[in-house]
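Removed: one protein chain of the complex. Kept in place: all other protein chains.
After this line comes subunit A, so read on.
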Amino acid sequence: MVDIPYEGIEGIPPAEVPDVELYHPRSWWTRYVFSQDAKVIAIQYSLTATAIGLVALVLSWLMRLQLGFPGTFSFIDANQYLQFITMHGMIMVIYLLTALFLGGFGNYLIPLMVGARDMVFPYVNMLSYWVYLLAVLVLASTFFVPGGPTGAGWTLYPPQAILSGTPGQDWGIILMMSSLILFIIGFTMGGLNYVVTVLQARTRGMTLMRLPLTVWGIFTATVMALLAFPALFVASVMLLLDRLLGTSFFMPSLVEMGQLSKYGGGSPLLFQHLFWFFGHPEVYIVALPAFGIVSDLISTHARKNIFGYRMMVWAIVAIGALSFIVWAHHMYVSGMFPQFGYFFATTTLIIAIPTAIKVYNWVLTLWRGDIHLTVPMLFALGFIITFVNGGLTGLFLGNVVVDVPLSDTMFVVAHFHMVMGVAPIMVVLGAIYHWYPKVTGRMLNEAMGKFHFWVTFLGAYLIFFPMHYLGLLGVPRRYFELGDATFIPSSAHSLNAFISVVALTVGFSQMVFLFNLAWSLFKGEASGGNPWRATTLEWQTPETPPGHGNWGKDLPVVYRWAYDYSVPGAAEDFIPQNQPPRARKLIQGAAS
């Protein structure tokens, strides 16, 4: 094999810096605090999301303590239990997962992976983070206001959400709405950046079909979020007005504490439509970035090109589109027109097709791959298995006749924790193990990582598998205690105690991970620029961690797709996207 550079490669001038004026920080404050650099903003987003996520983790421990050992802990009463449920759900879904995938990974990876110097609107990007932080602070403040946070459940259904009797009726619900409104404003600022950066700031040669699937996932999820979050915004504003000004958008006429309330005529169902019009796409807003990231993790750590790249892209787009017409499968028991249910059950089952295509393609990527069981790979495998499990119970619940009896049981809790709790968190953790070396220049400790994985993975199954069984028995969800219901056998109580013990163990094992993050920052093994020998652009930066402007003087030029692993005849088992091709024509000429 003769290695002659392709004719004309020498002649390509260095990619010109597009006329985006890079912002240059002048002081410590503008470099690390009020920074406009997407990488710093990404870390700010990630740390804030993790911090508030830990609060939600502690709330889940408190709930499990109550469920496992009812009556033992006098500091948890029924109202608090409802408040824990509400805050746990809201924080985990919106303030942790959405913010982490889009604000954290999106900010860090999009500019690096598409070969840009930064996001296209850095100032707006910075504002996005600070508005997000404000939203988080407003949310956290509800723990300290009179009456505490709202206990309306994360779905905040009216009328009960704003009536007396629901905990947090004074301040909690008002601040929750305000926080959501702020979050959506902040997210829109960030989301505009992610979308326009992918559209406008790709480096030369980076066609859409050469984008890594991570970027496709985050890009599509962002488009969906931009279209779906307004529904939550509308619902929040109108519910806030019902609460503050006494309007009746959602509030029907009813008797409150023995008195006829001032409300009348409003439609609680309208709120549910708006909420789930946001709520269902939200599931995929969390899932699509996870799909994208896990594709890249599997391909890199199995040293094999992703199977069916085109199908993967099409499936992402198809899932994104379909997810807007399935929302009412959350409302089978809401009292909406019953025949709607069949339409939504059909669309729900159809969405399983592109999702299944993705799962097959991951498995076929692994097939006969050179699988390295690194920590990121373990988490990626854990994701596939968990997602399939959670997805299968989703097929059950997508059918009206199965959903109606199961709807208010622990079965649903088990289902959505598997599919959009554990599965995306597996990807988040895998992605952190994968990209931590790029962010810090040091590897995370592998022994601690493997311990973390096995405890988390096995623990998650010990927690959520038995929960399906509890649900089939008819154990209701959202209940502070089960009392003496005859249909619940005593074994259900001991199972609950078992789940609680495992949940606390798994929760504490996350501290090993946090310790690992801190310890490796100083003591971790130096990683070099490309420790996983990966092809995508972020691993080809001249400096690690990447410097301001990412690429030194010249932007990279892209010559190939993102998955050239184990290419026959190549010198190494990976070819970076920015490596110029060999001269095929000249070689043929030499052979003849």
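As a working rule, a residue touches a chain if its C-beta (ideal position, glycine included) is under 8 Å from a C-beta of that chain, and two chains touch if they have at least 3 such contacts; residues count from 1.
Everything below uses one rule, namely that contacts and distances are computed from a predicted model.
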| item | value |
| --- | --- |
| Among "ABC transporter permease", "Cation:proton antiporter subunit C", "Peptide/nickel transport system substrate-binding protein" or "Cytochrome c oxidase subunit 3", the UniProt name of the subunit that does not appear here | "Cytochrome c oxidase subunit 3" |
| Among A:217, A:266 or A:390, residue touching the chain not depicted | A:266 |
| Contact with the hidden chain (one of A:55, A:317, A:388 or A:439) | A:317 |
| Touch with the omitted chain, as defined above, among A:188, A:361, A:374 or A:516 | A:188 |
| Positions on subunit A where the hidden chain makes contact | 6, 8-9, 12, 20, 120-121, 188, 191-192, 195-196, 199-202, 204-210, 223, 226-227, 230-231, 233-234, 237-238, 241, 245-249, 262, 264-267, 270, 273-274, 277, 305, 309-310, 313-314, 317, 321, 324-325, 557-561, 563-564, 580-581 |
